[in-house]
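Here the complex is missing one protein chain, while the rest keep their positions.
Here is subunit A:
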Amino acid sequence: MVPYETAAAAPPIPIGNPPASSSSSSSNTIIPKPPEIDGLLAGAGYKVRSSDLRHVAQRLERLETAMLNSPSQQLSLLASDAVLYNPSDLSTWVDSLLSELNQSQSLPSLPSDLSDLMSNPTALDGSWMDQQLPPPTAAVHNQQPPQLTVVTAVEEDSGIRLVHMLMTCAEYVQRGELALAGSLIQDMQSLLTRVNTGCGIGKVAGYFIDALGRRVFAAGGGGGVPGGSAYENEILYHHFYEACPYLKFAHFTANQAILEAFDGHDCVHVVDFNLMHGLQWPALIQALALRPGGPPLLRLTGIGPPSPDGRDSLREIGLRLAELARSVNVRFAFRGVAAARLEDVKPWMLQVNPKEAVAVNSIMQLHKLLGPGSPGDPARPAPIDAVLGWIRSLNPKIMTVVEQESNHNQPAFLDRFTESLYYYSTMFDSLDACALQPEKALAEMYIQREICNVVSCEGSARLERHEPLANWRERLTRAGFRPLHLGSNAFKQASMLLTLFSAEGYCVEENEGCLTLGWHSRPLIAASAWHAVAETAVGAVSDVPVVGGVVL
């Protein structure tokens, strides 16, 4: 977006999303909900079963009394220090506050209701959780209205024209009218010369026009991403890491969750689905080094593409990490697994020891498994299901998942195009705040490759099949995972980190136990944590899903 100047024209980005598309969850006005949930409170962002209202009200009364009996210093301290989770689940929320308050009070005798709580653990588990599980056959997309978030700034007139043309072109592409699309692309390219492509809409539009061009003019369809050796990708990735906080947030949040999950374990094993330069791991190694009681034995298995030139780049990264671990006295072992695609990895390659606590870490990798997979035996499970299946078989203590918060995997091309136009415009807007060069320029190239893949590729070549948190929640739940909630401590630290290191405008939000990072009011990436439930327990939740909390 162009930096704000004096009032001028209007908005750049039009819209267009057929109702059939899936979406991230929203709570705008009337949404069909399971009949048990109070619809009005749901609209306000709270999930309470109607039948639970009285109980929650009683708990609120008790909470009020408990708070009245606490000096206000203590309340503030509680607010700062206690780790709280998932405010949407009112019932559990109120109970957790009550238990925090009662723990922090030095009153010797506890009221009888509290001892009820302590001796009756199921009272804390918010059996409402059962209701959250969709029936296994539930369709993924039909419940929520489609969500399309737009954050715009003041724009120029030619910007609007350009966007109109882009949308029209995308429509032609969807209808298969490639000749019309092609001529429109040429018109847009010439209009681009009159628009400021240095920033704002001109810049994003340029990349989208380019991507459309690849799609329309490339021989045999499937335009393909510009260039793209693994080595180049790593460089771009590194600069994207430096130029904006998305990856740092992902790493930081995941590490926090992993650290907590590893609490009390002496042998831990992290499986990283995309090692790259291992940027995520020094912080975890150092945190483990400092942990009270001493560090565990840490094994790291890094998955990455094979190096074409004979270098074993995975091993090189591993060696550097080992050096760091040695310097802080953390016993460390590294293993590299070279695989062109995640679905080529077999669990035996990871050599997981049953006594280890395993953390599986997936930063923007799972969506690549949503494609059609290799042709052949139709009875074979889809790549995503196969991979989620073997992850589950590893029985990980935690699986951290970070994904782009947008739907770029809708069946209709126009929908994908529209949504990605908005998504990447917002992301570019956030990048504008970065002053570092060449980080910014290379970060833009990194994003450009994603755009190209979303817009100009199809079939197995289209890897960037981003889907929103709501879809991942449903998918992971169906695959036998349950959420481990990220709490107020992770939220606060992420927010503070952002204040220190990034431009104003970035925004962390809590979304039912997950955290999102976005630009202004638009979430752009979502971080969540999961664990696998035992095979026999699928469909009957019995544990309190908190990271680092006591499982009752």
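Assume contacts are C-beta pairs under 8 Å (C-beta built on N, C-alpha and C of every residue); 3 or more make two chains touch, one makes a residue touch a chain; residues count from 1.
In the analysis below, contacts and distances are computed from a predicted model.
Visitor: With one chain of the assembly withheld, which option in "ALA-interacting subunit", "Dynein light chain roadblock", "Ribosome biogenesis protein ERB1" or "Alpha/beta hydrolase fold-3 domain-containing protein" matches that chain's UniProt protein name?
Guide: The missing chain's protein name, per its UniProt entry, is "Alpha/beta hydrolase fold-3 domain-containing protein".
Visitor: Just to verify: which one of A:L53, A:A230 or A:A386 makes contact with the chain not shown?
Guide: Touches the omitted chain: A:L53.
Visitor: For subunit A, which positions touch the chain that isn't shown here?
Guide: Touching the chain left out of view, subunit A contributes residues 1, 3-4, 7, 10-11, 13-19, 24, 26-30, 38, 40-41, 43-46, 48, 53-54, 56-57, 60-61, 63-65, 67-68, 72-73, 75-76, 78-80, 84, 87-88, 90, 94, 97, 145-154, 160, 164, 167-168, 171, 422, 488, 491-492, 495-496, 504-505, 508-510, 520-523.
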